[in-house]
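Every protein chain but one is kept in place in this view of the complex.
For chain A:
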Amino acid sequence: MSSSDQQEPQAVRPIEVLYCQICTFPPEYCEFGSSLTRCKEWLQGARPQLFEKYYSDEALQSKIGTLSLEAQAKLEKDTAKKEAKAEAKADAALKKKMASQVSIKRIERNKRKHVTAIHGLEAFDIDLKKAAKFLAQKFATGASVTKNAQGQDEIVVQGDVSDDVLELMEGGAGPLKGVPADNVVIIEEKKKKASE
């Protein structure tokens, strides 16, 4: 705030801060994140000078600074552990995603009329609202996001469109992108007969 005394006061210029594309931290903090190896790779490619500044032997030496040797060793061990953990977690999440199923259910409403309930889309990062809107437009019917009996969100489309929905998912149309076709199942549900 030195230049603000003379003439008209000037606004202070903001500092442009570079953030790591991998872990979103400023690159000097990548070492505390859980993806150091990938962060290093990215920085080396994107900003070689900065990489030199943060990860050269000299920098590593001076960084140890006031820390004792054991503490430093422990820190490094922790970082490695954290990284392995984060990787395992990401792997598990991916596996779970690949294993989760999307069910398209045809529900009989009365003899000739059906609704189609699509369940399990949120596991594939699909915006349910947008998908419902898309389906409604596609089939020119009503489609909405509702909670089913288990309290989970699902899309309910009016009319029997289960085959068309399956086709759309295989084609990866619009907001329905990213669902592997093998994970989609079609289920038919007959209305329970009312006690006669």
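Everything below uses one rule, namely that a residue touches a chain if its C-beta (ideal position, glycine included) is under 8 Å from a C-beta of that chain, and two chains touch if they have at least 3 such contacts; residues count from 1.
Assume contacts and distances are computed from a predicted model.
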| item | value |
| --- | --- |
| Listed names "Dynactin subunit 4", "Translation machinery-associated protein 20", "AP complex subunit sigma" or "Molybdopterin synthase sulfur carrier subunit", with the criterion being the UniProt name of the chain not displayed | "Translation machinery-associated protein 20" |
| Residue ranges of chain A at the interface with the undisplayed chain | 1, 4, 9-12, 14-17, 23-26, 28-29, 32-33, 62-63, 65-67, 71, 75, 78 |
